[in-house]
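Working notes for the structure below.
Apart from one protein chain that is not included, each protein chain of the complex appears where it belongs.
Chains here go by letter, A and B, matching the order in which they are written, and residues are numbered from 1 within each.
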């Protein structure tokens, strides 16, 4: 199966070409854009962990190490397309349009963190595992019924493939030929459970065969491979050629969440050594150096301006007026039914309000 | 100065052990630079600096177990993070919501606990409501329902027996409490406004029906010259215009006194007929009920022991009770024990009536409108203030002649108020 579904790659860990199919498209401009987006995501992620440790936000879910998978794939999506993230996919959603402030608000426990910018079809993070595959299928199916060429991309992890909704999602998309890209980030662990305990299948991509759909296995830390192969899948979807299951093999360096300690279930040295070898940002830096695109000052200025942007977002997040309790009551239905109104009123009275 | 605290970094942690400090006092630190490593039950974590500056004071040692919320070290911030003013996390503004939830249950219902109750009265909520609205203490009612439960009928019976005060009862309170237009339309027809027939109105009705059904009523009329008693009242008032000496008494107080004096001579009208025992019980005390009109209908406060009280006393008591009757402030004891009832409808008008006796009493006298009338005295026509009275009595107990004699005695006393001085005790 691993032979049937080889890990597609464009540049290797040393930043060297392994597949030159897209060479003409890989310009300095594209490279720098992808590098910028990945660095922005990484610095945001580290800030998220720090804010949690400082008690300024709640539990945070880090994605460091998965930047190439999320940014390469989200860059392949176009205006009007749909994105269905999990709680670990803020690199994808910030690339697709979420503001950093909104993302921080989500982790600060604010409902506003679920709201996409006007015109951006970004669903709130799915917390129940794999349930979002069906939403992506449904939304894509709706686009097909409407006769547009829009597509959905849905993110999920290796553990999600064990859920019934994974299979139902793939099957429905396959049956109805829905324009969906099922983008799996195989980071090797579902919290603490390694993939060997999750499945006997050697790859996740091979599961596409059962649903008569295209399956693609990628080096998820090669941003070019992710971008171009996802783009191909999206193009196929737009043309009505059906869904694709993409498996992007990657690695999360950190914990499952800030409330988790990965040293309890895996050797931390592996993450440390991977930072030196397979890291997606380092790999792109090496590539840029190889291709004479690298400029130390540019990189330093970039880090500085991104840091400033992030600090500004933190400031905006912290300066948000306190959440209003009415937000809890007033959006359950289009119009509050009497039980909610009377509970709202009784609660307000108990607080001595109004 | 920025305080670096241990926060709950692991979803429900309460404490953590300080493993290692990456900094010492006097060190310069940048934003997000690791300061200290802390181990909790769930995670081992580095706490990054929330601000750039100099480490001022390290408050704990490696190996210390610190609780969530305690300060680990302080930083003299040179350049605070953009959110400097909020470097104290958990914005206070969001906290009160939770505090108040915790603080809410202060007015719990059963503060006393069940053990403080002497006995538990069994009664349905609706029955209790009837009792409450009539000012009846349900604990005083003997239940006749299943398991000793107090029934609606028990409460009504208790009220009828005169041993219950008649208190606040408004038609509004028996309307459904839920505002529902459907409810309103359901009880109203198109051509007539409907007033609920319940509460006090219904009790009055019951009493009247009971009285008329059991007592063969006879009413006879008399007219009384009240000029003298009114003059007397005016004189007394003139002598004590500010009522400092309690001389400003009502004419009605004299009527009450006159009735009481007359009853002494005709005790048959200060009595109760007990048909079961086949006795007419002559009451020793003269307790005169004052039929009073209030917004919610007829109510009868009682002036008790009139035989022991002077006119001033009676006047004060009457005034007080009538006022309280009109404002629904009578107590149960204010309305019990009547032996004879007067109905002073004069101020409202009317020249005659056939009043219904306040069962189980024997008689009732109504005082009508006073009006200046040309009257022949001797051979002269003079203007006098004349008032009609209507005297209803139980013909089972007394006969017409006795009633006429009683009325004449009352008339005599009122027309010649100084006669009453003879009755001073």
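Throughout what follows, a contact is a pair of C-beta atoms (placed from the backbone, for glycine too) under 8 Å apart; a residue touches a chain by one contact, two chains touch by 3 or more.
As a convention for this text, contacts and distances are computed from a predicted model.
Only one chain is not pictured, and the protein name UniProt records for it, out of "Putative protease", "Carbohydrate ABC transporter substrate-binding protein", "Pyruvate dehydrogenase E1 component beta subunit" or "NADH-quinone oxidoreductase subunit A", is "Pyruvate dehydrogenase E1 component beta subunit".
Annotation: of A:175, A:191, A:308 or A:322, A:175 touches the absent chain (contact as defined above). Residue-wise, the contact with the chain that is not shown comes from A:114, picked out of A:114, A:272, A:300 or A:322. Across A:3, A:146, A:200 or A:297, the residue that sits in touch with the chain not pictured is A:146.
When the missing chain is restored to the complex, the residue among A:26, A:39, A:136 or A:246 that touches it is A:136. If you put the missing chain back, the residues of chain B touching it would be 124-129, 146, 152, 176-178, 180, 182-183, 186. Within the entire complex, the positions of chain A that touch the omitted partner chain are 82, 111-112, 114-116, 121, 123-124, 126-128, 131, 133-143, 145-146, 152, 164-165, 168-169, 171-172, 175-176, 327-328, 331-334, 337-339.
Operating definition for what follows: only the chains that are shown with their structure count from here on.
Centres computed as Cα averages put chain A at a distance of 68 Å from chain B. For chain A in complex with chain B, the residues that touch the partner chain are 46-47, 50, 52-56, 59, 255, 258-261, 263, 311-312, 314-315, 318-319, 322-323, 325, 350-352.
By the touch criterion given at the top, residues 4-5, 7-11, 31-32, 42-48, 50, 81-83, 86, 89-91, 93-94, 97, 100, 104 of chain B touch chain A in their complex.
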